[in-house]
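Can you read through this structure? Questions will come right after.
Apart from one protein chain that is not included, each protein chain of the complex appears where it belongs.
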Amino acid sequence: MPLLCYCIIEEGNTLSLPAQGVLAAPLRLVDVAPVQIVTSEWPPMPAPSQENAVERALEFHRVIHAIFEQVQVIQFRFPTTLEDEAALRGHIEPRAAASAETLRRFRTVVQMEVRLRGTGHGAVAASASGTEYLQSRRAEMRSLEQGADRLREAAGSIALEWRQRWSSAGLRCYALVERERVVDFRRTFEATAGSAPQARVSGPWPPAEFMGDL
Amino acid sequence: MDTMFVAPQAEDDVSLLDILDHVLNAGVVLHGNIIISVAGVDLVYVGLNVILTSIETALRHIHQLPPDSRRG
Partner (left out) sequence: MSDNSRQHSPDDVEQAVAQLRQQLQATAQGASGRVDCSPETVEQGLAKLVLTLIELLRQLLERQAIRRMEGGSLCEEQVEQMGEALMKLEAKVKELAEEFGLSPADLNLQLGPLGNLFEK
């Protein structure tokens, strides 16, 4: 029976699973010692007119977060589906010990994210040269990077690790933070970048950016 | 002191885009398949920013994998 995979968790937990997962299918734990995989049955695709991809993604998110509130997770990208439990074991067994070690190391930390966005266009007149255009784009990039540097500095030891990269949504910053310091990180953000019109903080998220690949 | 419990991120505090971005772009990729549509649903029904970020993720994955490790 096809399975939808949600996340990997340490075994021996006292987890309280949500009542149901995506498409109201019950959640089920698959034991692959020393970890467990949270799964649910993945039905054959409903007819297109009945589908609501966004709603399913939200259902997935709610499950991940209900579990993440209780224990650390290595989440799967949505939708990660496998033909059956045997296929799941085939993928996970070689990585089970390493996953357990990752979950142990990251047990008390989360990921906070800050997104810094510019105007997205060159602050030049329509008659500007190509060079002026690129220079103004460069200036905006540098200004956002400086904003990220200020934030990182202000966060100090609250951010155990820091990563950042460019995307279509602007400059995305990821901070690895102890769960108990999430509030402090938000306060730092408010004090440093909160007034910037194009700066946004979100989290806590599972620290996928820092965990690396399976 | 139990530090595991953190107040959940209320859905109205986090934009839909953030959620979809995380669900579709963060997390482990098992197959090496790059999914840029959500389970075959018409792309017109899914938020365009979400598709955009999925493609960015796809580009990153493509450049990280050596060609023969990509499985169909």
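Structure notes:
Residue numbering begins at 1 within each chain, and the chains themselves are lettered A and B in the order written.
To be clear about the criterion, a residue touches a chain if its C-beta (ideal position, glycine included) is under 8 Å from a C-beta of that chain, and two chains touch if they have at least 3 such contacts.
Computed from a predicted model, the values in this text were never measured in an experiment.
Residue A:165 is the one among A:105, A:150 or A:165 that touches the chain not shown. Of the options A:1, A:19, A:86 or A:126, the residue whose C-beta touches the omitted chain is A:126.
Taking the whole complex into account, chain A touches the unshown chain at residues 48-49, 119-126, 128-134, 137-138, 141, 165-166, 168.
In the analysis below, only the chains that are shown with their structure count from here on.
If you average the CA atoms of chain A and of chain B, the two centres end up 8 Å from each other.
On the side of chain A, the complex with chain B involves touching residues 5, 7-8, 45, 48, 51-54, 56-58, 60-61, 64-66, 69-71, 74-80, 82, 91, 108, 110, 167-169, 178-180, 182, 202-206, 208-209, 213-214. Within the complex formed with chain A, the chain B residues making contact are 1, 3-6, 8-9, 14-16, 18-31, 35, 38-42, 45-47, 49, 52-53, 56.
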